[in-house]
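The complex appears here minus one protein chain, its other protein chains still in place.
And then chain A:
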C-alpha cells in the first residue's frame, strides 16, 4: 500500500454496523459528504463511501466506509461483507435501549467473522448516536460506557450526532489511529501471490487450445 518517496497512502476497509435506524447511513453521509437529512435512504448500488483523509504530511488515508445495505435485520451479515475489514464502527441509538442491547450481538458477530492477520479482533469504536436527543435517552450516566467498552473490547466510544455534526470526526480519528497502530505492529505478511482475482477479462478471448 505504501508508495515511494516517503509518501504513504493507505486504503482501509471500515465497517459501519448496528441495528436498523441507528443512523449508520446518516453518519456516513455526514462524515463523507458533510450533509444531513432526516429522511435517509440506503444508498442504492454502491458498496461503500470513500473518504480521503490527509492524516499528516506524509500519509494519505483512503477510508472505505461499508454500509450494511439491506442485510441489517437481525444482524444477518454475509461473510463477504466482513472480509478484509481492518476496523469497525458499532452504532447504537441513544434513545432506544434495544439498539444498545444489540451492540453485544454485533460485536461478537464481528469478532467471529473477521480477524486481523495476527489473529486478533479488528479494532472497533462504539458510537452513541443521536446524542442531540440524549435527554430522551436511557443512559443516565454515560460514564458507565468506559467500563462497558473495556469489558467488550471496544477501542473507545464517542457520543455522536449526525444531525448536529458532533463527535464523528473525533471517532474516525480514534479508529484510524488504532488501525495505523495495528498496521505498524503487525508484520506485513507477504500476500499470497497465487490468489486470483477474476475482475478483469484477459485480453485473449480465445481459449488455450492448439
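Points to keep in mind about this one:
Everything that follows uses one rule, which is that contacts are C-beta pairs under 8 Å (C-beta built on N, C-alpha and C of every residue); 3 or more make two chains touch, one makes a residue touch a chain; residues count from 1.
In this text, contacts and distances are computed from a predicted model.
The chain absent from the displayed complex carries the UniProt protein name "Rab proteins geranylgeranyltransferase component A", chosen from "DNA-directed RNA polymerases I and III subunit RPAC1", "Rab proteins geranylgeranyltransferase component A", "Eukaryotic translation initiation factor 3 subunit I" or "BLOC-3 complex member HPS4".
Interface note: of A:21, A:121 or A:153, the residue touching the hidden chain in the full complex is A:21. Although one chain is not drawn, the whole complex shows that of A:7, A:33, A:120 or A:150 it is A:33 that touches it.
In the full complex, chain A makes contact with the omitted chain through residues 11, 20-21, 23, 29, 32-33, 35, 37-52, 68-71, 73-74, 76, 78-81, 83, 98, 112, 192-202, 204, 207-210.
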